[in-house]
Structure formats: structure tokens, C-alpha cells
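Sharing a structure, written as C-alpha cells. Questions coming.
With one protein chain withheld, the remaining protein chains of the complex are depicted in position.
Take a look at chain A:
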Amino acid sequence: MAEGTATTLENGIAVSRARWKYLDNILNRSGPFTDPDSFEPGETIAESLARAKVLVIGAGGLGCEILKNLALSGFKDIHVIDMDTIDVSNLNRQFLFRQADVGSYKADVAAKFVEKRVKGVKITPYCGKIQDKDEEYYMQFAMVVCGLDSIEARRWINATLVGMVDEENPDSMKPLVDGGTEGFKGQARVIFPTMTSCIECQLDMHAPRAAVPLCTLATIPRQPQHCIEWAHIIAWDEERKDITLDTDDPEHITWLYQKALKRAQEFNISGVTYSMTQGVVKNIIPAIASTNAIVAASCCNEAFKIATNTNPFLGYPGTDNYMMYTGDESIYTYTFEHQKKADCPVCNPDALARPLTVSTALTLQEFRDTLAEKPELQLKKTSIRSEAKTLYYVQPASLEEQTRHNLDKKLSELVEDGEEVAITDPAFPTLVFKYKLTFN
């Protein structure tokens, strides 16, 4: 494309190609690592980049960065989904938002800001849940870039995209680029649904923190956090069960803080603070602009390479697909190929049941509690049925009522040794997790 040629885009904004001078150096030239079979330098690449419709999930710390990066990488048709509104504690890193935006929808504000700043890009926001949308909606995109703080949402979109793959139709395979951060740590990964390891295959890499046993909270607290959890889980229900706890309501946090502080004093425990109360109750994960910038840019760099073939990308089957980042002690990255798991219920719905040894002492409810903490499962609202019968269903309400009495029964009374159970969770309606139980 000659310099100075103006391209008129759908939304009527004329932008000179001279603006993309730097990007064009890469698009119009081959390098030592470009694959001549997939990369033909020239203007068709810029055109296909402009046509590629990309979906960004999340408009928070990572999402703001992702939208900016994709817009300045030559993508022109970007959609963004986020259900959240802007909170004042977002402003230390979510740079598309200002004090005056607090309370507005993130997706709306972010889309408008980037459209205004980067002329010629069209950003379509949707303020809602990813679960509101169906396969037909997701089918329109060339790829999905995910910057979420919720594991549940990641697993949902992963299962949806893997489930959409139709071997007859290569366009049904949507690459998923996913980033996540916590403090100075993070990861960026690329998933080619059905071809590479998926988010469900990798679930055990992000083990949930073990919950403090209820008896510790109730009778033998030792840490300030135990006193806060006690106030949160036990005291609130005892004293204020008619009020729904709103962790964003300062009055509620203050109440919990004072309760926790009093309990801590009774047990001679020091260290309960307002900030700690907030952190424990809201499960706050530290977050900074730097790490978000690193992880989001890594995701967008991969998305750009996938869309243009300007260089090899992560996730090409048989090559690295996962970059782990740590920045608190010097800088360390580990980039590797995560292998697909044969028993992954997403990649392989017909997989054999995974073996699981359980104690004969466990009740069905206690068994359900372990399912929430198992790194490869992390399911909070499980329904369980054995080969012979329904053991417990969380919904519909009538079935829940009929099966509730089983919760206090010993699992060994309900299931034979060696029997298979099927576990489901309404968060992932298409998935069945199968286990073959052995009692010890």
C-alpha cells in the first residue's frame, strides 16, 4: 500500500495508511523465521487483519490493555463482553476509566474510549454475561482473547469453543488466547480447541486455596483470618440472616470487621484490620498495572501472529502453548507445551471415568465439599448420580428437596465399591465429570 492512500472504512472514518508505517514494515517484509507457505508479505495481510472479527472477554485490568493493544495491532472489528461496572479500586490499573466513570459499565466506557483514541477501529460492547450468548454468536469471530479473573467463566468459554468444533468445517475452530494475573505473577496461553491442551486440561495448574475447616473457625481460631471468616460465615448468619451480605457495602464490612476484632481479642489474636477483613471477605487478589500490561500484551502478540503469520505463534500443535510469568524475584518466564489430557471431560467427553479413592467415613455432603477443592475439578454446586440412582440434584427445587436427605448419609451406603458416579454442575451444563469410586 502506497503511503498517503486513504482507506475509507465502514464507519466512514478515513485514515491514511501512513499511520500504519511501523506495522507495515512487519506486514510487508519477510523475516528469517516466517514460514513462506503461510506468509506472503503485502497488503492482503493488512486487509485480512482489518476483516478479522475478534472477541475480547473482560474489560477489566487485562481487558483495557487488550483492547488498546488489538486496536494498535491493526485489528478493526473488535467486540467486547463484560458484565461489571467500574469501581474506584479499578482506577490504579484500568487506564481507560476515570473517576467520573465510576458506576458505568466497563465494556461501554472502554469501547468508546478506544474508538475515540484509535481512529478507524470499531468496538462493539456487550454489557452482560458470556453465558447470555449462544454458539451462533461465538461462531462469527475469528478468535477469542480472554482477560478474566473468574475461572468459572474461562472454563465455560473453553467448553463452548471446544464443543463448537465441527471437523467438516475448519472455520468452526476458534483459537482462544487466555491471560491471567495475580500480583507479580501471570500466564498467557493459546488454545486451539480440540488440537491442543485446553483450559480444562490445565485446570490443576491453578489449585484453589484450601478452605479453613469449619471447626477451626467455630472453636479454635488461631489467625486473624480465622476470626474474619468466622464473622463472615457464622456470625452473620446467626445475627443478621435477614440481611443479604453485600461485600461492597461499607456498613456490612464494618460490622464484620468489628465482630472479627472482638473475637480476636477474646482469643488474644492480633492483626485483624479493616483492609484484611475486606481482603478475606471479598477474596481480593492483588493486582497492578505492570503485570496486566505484560500478560495482556503477550496475549495480543500471539493473537497478532496467529492472524497474520508474521512469525511463529504459541499453540501451533506440537510446540509451546503456555507462558508462565513471575516478576517478584528478578524476571522469570517458563514457556512450554502443556500436553492434552486423555481423560479431559472437555477434550474427550467419552473418556473413561477417572479413578478416585474415598474414605468410607465421608457423607455425601462432605464428598461434595471435597469436589470444590479438588484442583482438577473445582466444582461448587454439584449434582451427583450413580449408575443406579440419583444421589443429589441441586436443581430443580423439587428434585433438590427429594434428594436432600441423602446429603447426611455415608457415601458408602449410597454407592457400591467400584461403582461409577457422574458429577455435573449448572455452571457447565454441557459437561459430565465421571469418577470410579473405591473405598478405603
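In this section, a contact is a pair of C-beta atoms (placed from the backbone, for glycine too) under 8 Å apart; a residue touches a chain by one contact, two chains touch by 3 or more; residues count from 1.
As a convention for this text, contacts and distances are computed from a predicted model.
For the chain that is left out, the UniProt protein name among "tRNA (guanine(10)-N(2))-methyltransferase", "NEDD8-activating enzyme E1 regulatory subunit", "Cyclin-dependent kinase 8" or "RBR-type E3 ubiquitin transferase" is "NEDD8-activating enzyme E1 regulatory subunit". Only one of the listed residues, A:His79, A:Arg93 or A:His252, touches the absent chain: A:Arg93. Check A:Ile81, A:Ile269 or A:Leu371 against the missing chain and you find that the one touching it is A:Ile269.
In the complete assembly, the contact with the undisplayed chain comes from A:Ala18, out of A:Ala18, A:Ala207, A:Ala388 or A:Val432. For the options A:Val118, A:Leu391 or A:Ile423, the residue in contact with the chain missing from this view is A:Val118.
Although one chain is not drawn, its touching partners on chain A can still be listed: residues 16, 18-23, 25-26, 29-33, 65, 68-69, 72-73, 88-89, 91-93, 95, 98-99, 117-119, 183-184, 188, 220-223, 250, 254, 257-258, 261-262, 265, 267-269, 274-275, 278-279, 284-298, 300-302, 304-305, 311-312, 314, 320, 323, 327-333, 335, 359, 361, 440.
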